[in-house]
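Yeah, one chain of the complex is gone here, protein chain that is, but the others are all in their spots.
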Amino acid sequence: MAITQTTTRAGISRDTLVKWAPLLVLLVLCAFFAVMEPRFLSTRNFARILIAATPTLMVAIGVTFIIIMGSIDLSMEGAVSVCAVAFAYCFLWLGGTLASWAWLAIPFAMLVGAVLGFVNGLIHVKLKIPSFMASLAMGFVGTGLAMVMTGGDRIRIEDELFRALLTERIFGFPLMVYVAGLFLLIAWFIQTRTTLGRNFYAVGGGEDLAVASGLNVARVRIMGFTLAGVFFAVGALLAVGRIGIAETATGNNFMFLSITAVVVGGTALWGGIGGVWNTLVGVLIVFVIGNGMVVIGLPGYVQDAVLGLLVILAVILSTDRKSISFVK
Amino acid sequence: MYQLNQVDKKFPGVHALKSVDFTIGRGEIVGLVGENGAGKSTLMKVIYGAYQPDGGTITIDGKTVRFQNPRQAMDHGIGMVFQEQSLITNLTVAENIFLGFEQQFVRWGVIDWKAMTAAAKRQLAKVKLAIDPATVTSKLSFAQRQLVELAKVLTLEERIDGDLVILLDEPTSVLAREEVELLFSLVRELTSRASFIFVSHRMDEVLELSDRIYVMKDGAVVDVVAQAEAQVEAIQHKMVGRDVDKEYYREQKQRPYDASKVLASFDNVSVAGKYDGISFDLHAGEVLCLVGTEGSGREAILRTVFGLEKPTSGTIKVKGAPYARTTAQEAVARGVGYVPRERKVEGIVNGMTVYENMTLSQMKNYSSGGVLRIAEEKALAEDWIKRLSIKTPDVYKDCGGLSGGNQQKVVLAKWRSGGSDIILLDHPTRGLDIGAKEDVYDMVREMCDAGAGIILVADTLEEAIGLSHTILVLKDGVFQKRFDGSPGDKPSLYDLVHHMI
Amino acid sequence: MSLEKLKPWFPWLTLAVLVLLVGAVNPAFFNPSGMVALVADIVPLFIMALGMTFAIYIGGIDLSMQQVANLVTVVATVYLAQFGIFVAVLCIAAGFGIGALSGWITTRQFVPSFVATLAMGFIALSGARFLSGERALSMDAEARDASFGWMFGNTAGVPHELVIAGVLLAIAWFLQTRTTFGRALKAVGAGELAAVASGLKVDKIKIMAFALSGTFAAIAGLMFSVKLSGGDANLANGFLILAIVAVLVGGTPLTGGVGGVINTLVGTLIVVVIRSAMVYLEVDATMQQMIFGIILIVAIAMTIDRSKMRIVK
Partner (left out) sequence: MSEFIKDFIEKEKINRRNFLFASAYGLGGAAALGALGPTMARAALTDPTIAWSYRNRTNPYWNEIVSGGEAFVQSLGMSKDALTHLINEGSSEKSLADVKAILAKTGGNLALAIDTNDAPNARPVVEAVAEAGAYVSTLWNKTDDLHPWDFGDNYVSHMSWSDEGPAEQTARILLDAMGGKGGVVHLGGIASNNPAIERLNGLKNALKDYPDVALLAAEPADWDTQKANQVMSAFLTRYGDEITGVHCANDTIAYGVLEALRAEGIEGMPIVSYDGNPQAVQLVSERKILATVFTNPHWGGGITAALAYHAAIGSFKPSEEPNEHREFYGPTIMVQPEDALEFKANYLDSVPTYDWNDFWGPSNGPITYK
């Protein structure tokens, strides 16, 4: 009888090509911009790209987990604002410098993120509201909450120690890049080595089947949104570290940027496929395009269109068209 | 050992289980049969904890238990092998096997992949499957997946000290005969450790495997028979509540086909990776059956006729001419109708009403300038509901809410009412109860009498033999042998199997 | 059983409850002329939501609508002088074309509509910025009144905007319920594979759905442009999220095949009542957004029909 392995290995298969397509796109983009403007290809410029990209990377990693589950989280703008503002108030209240107890503001902000994510997950799971709507509404609540907390003011974080995230460099890259790298590794660890991480893939691959296997899907979902909230908080911390200001607008533009990055990186919106490395590549693609267009001097009003075209192109290249019957 | 006493379950408007008594002893294999809607699946859901009974008790070794969810049932040694494939295809085999029970491999919050892989290997050995546990499940064949499912349930062995009860829900529906044999021998071996509840529509298999057989009808257990005393006709009589026609496959109604009228023809057609060099003619009034194991190219041929696959070489002619563009629209326009295996996904649109489903493929016949003539649609639906005795309260009923048999009738009505005369049947009786199956067989004969040609991929070999005028045996996408299936001169099971493997 | 029958009416009930609540606190809300003005004002938003309904009805989404409307405000303003009323044709063609292109990218290139339409929106925005020379343009008042003055009059106390909205709603409703196209949309939304296996031209239908959403976006943009008598690349900002919310609150879930244009009418009214309730109930300015979010959660929790959803994602 014919119970044997059915995979075939023949040269570079289409599978492999699709898998590495996002990285190829990234490299081609870099090469293109480097040819157009050699200065693109310098450590300092890569440092600039990474400084701009790290907060989005954290937010995108958070939402990656949710997208792997086949859900979506649109609450990041609100969550980032609330976390940034909560951090700033707590930081200043506790002394305003990392050398004092004010460092506690960092775990506090992550806790705030976790709580927001938890509530978001709770509303989605317990009230049985699809995550798109639940998180969209939660995003409004978050932005509104940040507004109520600040009354519209901006809070400045002047502490040199905290701002060392931006100003202190090792091998040409500021500390925040290394912090983001650390959290990327943590996310990778969660994705591959923990039960929760693997369960995200199970839920995304087939939720009803996962339930039948005895998986507590409601718990996995709520935990997923909580985890995403923590990463949103880290994104908020880096965003504050970058410009030294916490305000209601800190969260602006994260929503479409992070989701676009996740999809461009090859994580499928219908769930089950992709991961944090894809997201890293996706975020880099988006920010390399953004930086490269300014660097080669494209006029502002063309940049949107070029970004749009390249995003479509990147997604087309990294989609395995044979494995899906349709897309909506 | 495991007992259900007077278990009752009610849903709004339905009394699904009526004080059911059910016992299973240590190491026993118990068969469970009944028509669709007889309460089998509800009973199974109560057993594995997906439903909580409204009345009665469940006891294990005399102790009363109550499960809030499948997980608690698992903790008491009750596992389930699902009818629809329940493996998550983007996970590896090892991950699937231990889904929900990864904790045993977690050290300081980290999954020990080596340990899990090793444990998965042990489980796979139990079902004699030699595959790498790190394989992604989507790359496995259906038969392999079925065995992985069994391996997954058998993890209960390690987790539970007490007795195990394993439910097998239609485990053989996607398996070839040999694979079924392998599964049965495995199950028999495993009775040293577990009891099995075996649910199937294939009466012969139930009789072959089970020590005792429970027969259900209308939510109640109507009979329990021991293997030695079991007779197919008697059980079917109990299930259906009437005598089952001896001429099950309606052979007496089989008429010779019109050899002068070719509806569709394949001339040396290939689809890369699916099948190679297939030729045949389909005539008016003919049932042409494609026989082979899963992956032998049967389904791909059907999909080619329907314009969903583009041939890489060779010529297809439908009604005398090749397709101008290989699309389903073109096929439908030529009078091809497709009754897919995945009835709920491809057959009917869940969420649309009965009449909407019936006219879906032929809306242009019921519209003027793109505007629908809904009254005519409803009249059509009412007509066909009567002709095929479809059980539905009205034409507005959501098709997704009908039983499997009635859904299948809606699909058939869709094509027949639109005048399709090349009908592609992919497992048309899959998951249907006997009564509904017989209705389908009747319809096959009626369609042939009306001059339609049918290409069939049957659910069982018996069905293939019983229904067909012509049988083509395929193996790995290559044509093996052609059998003539005139009444009285039909090939035997053995003849076919011989060429399939 | 009775609950089952009530479910389709939940959005209406929610609307009624909201209206009564606001009216009870501030009876001025019931002033008929105020209400008519209130409803007339949301017509562009409603038209946008109407278009969004088609995209969501087939299980997709159209995030390019706001940018299409932005582009159309610029096109209308720039070419009004040249083409007069026929500038409408140009606008609608632009909307139709961009929508159809989004649909083509989604169905033929397998780019999820979320990303495809977002990216197409960027392209439309670039077009708007380029064409407008990156400044706010205004229409010549006389040319505007000559060509489109009819859009904003009153006949027997009924604002023409409402008439236009009513006509578009009727067309959309007719399309959805009475035509083969509408039936095909439903089939694609509820069971795409079954629609394929029934021989429907699924790709064409999906592309048409996006083209329609683009067309409605263009109509909304045109109306808005005429109403404001000008155009620029940001003029229609703020429409997108509200249009999506209106569709969802109305009870058309993102999974497709359920709900429809009438639901969108209710959804838009709910959104507008919530929004104007902020003004009527004198909600503190800094609190408004938060309260909007909370009420939204409550409204969605009340209006969505969970019986049609097997898995809540």
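When the chains are written out, they are named A, B and C in that same order, and each has its own residue count from 1.
Here, a contact is a pair of C-beta atoms (placed from the backbone, for glycine too) under 8 Å apart; a residue touches a chain by one contact, two chains touch by 3 or more.
Nothing here was measured: the structure is a model prediction, and the numbers come from that model.
Every shown chain touched by the omitted chain in the complete complex is listed here: A, C. The hidden chain makes contact, of the residues C:235, C:254 or C:270, with C:235. Within the set C:160, C:204 or C:275, the residue that contacts the chain not displayed is C:275. Residue C:137 is the one among C:91, C:105, C:123 or C:137 that touches the chain missing from this view. Checked against the full complex, the one of C:16, C:37, C:89 or C:170 touching the unshown chain is C:37. What chain A contributes to its contact with the hidden chain is residues 36-37, 39-40, 42, 44-45, 48-49, 51-52, 147, 150-154, 156, 163, 166-167, 174, 239, 242-245, 247-250, 252-253, 290-291, 294-302. Considering the complete assembly, chain C touches the hidden chain via residues 26, 28-29, 31, 33-35, 37-38, 41-42, 44-45, 73, 78, 81-82, 129-138, 140-143, 145, 224-225, 227-239, 242, 272, 275-276, 279-280, 282, 284-286, 288-289.
Basically, only the chains that are shown with their structure count from here on.
If each chain is drawn as a node and touching chains are joined, the picture has every node linked to every other. Counted by C-beta pairs in contact, the busier of A-C and B-C is A-C.
Chain centres here are Cα averages; for chain B and chain C they lie 44 Å apart. Taking each chain's centre as the mean of its C-alpha atoms, chain A lies 29 Å from chain C. Along chain A, no residue makes contact with two or more other chains.
Among the residues of chain B, none is found touching two or more other chains. Across the complex, chain B is touched by residues 1, 178-181, 183-184, 186-187, 190-191, 193-201, 257-258, 308 of chain C. Of all residues in chain B, only 12-13, 306, 308, 327-329, 331-333, 338, 340, 342, 345-352, 356, 359-361, 363-364, 367, 370-372, 374, 414 touch chain C in the complex they form.
Of all residues in chain A, only 69-71, 78, 123-125, 127-134, 136-145, 147-148, 151-152, 207-208, 256, 259-260, 263-264, 268-271, 300-309, 311-312, 315-316, 319, 321, 324-328 touch chain C in the complex they form.
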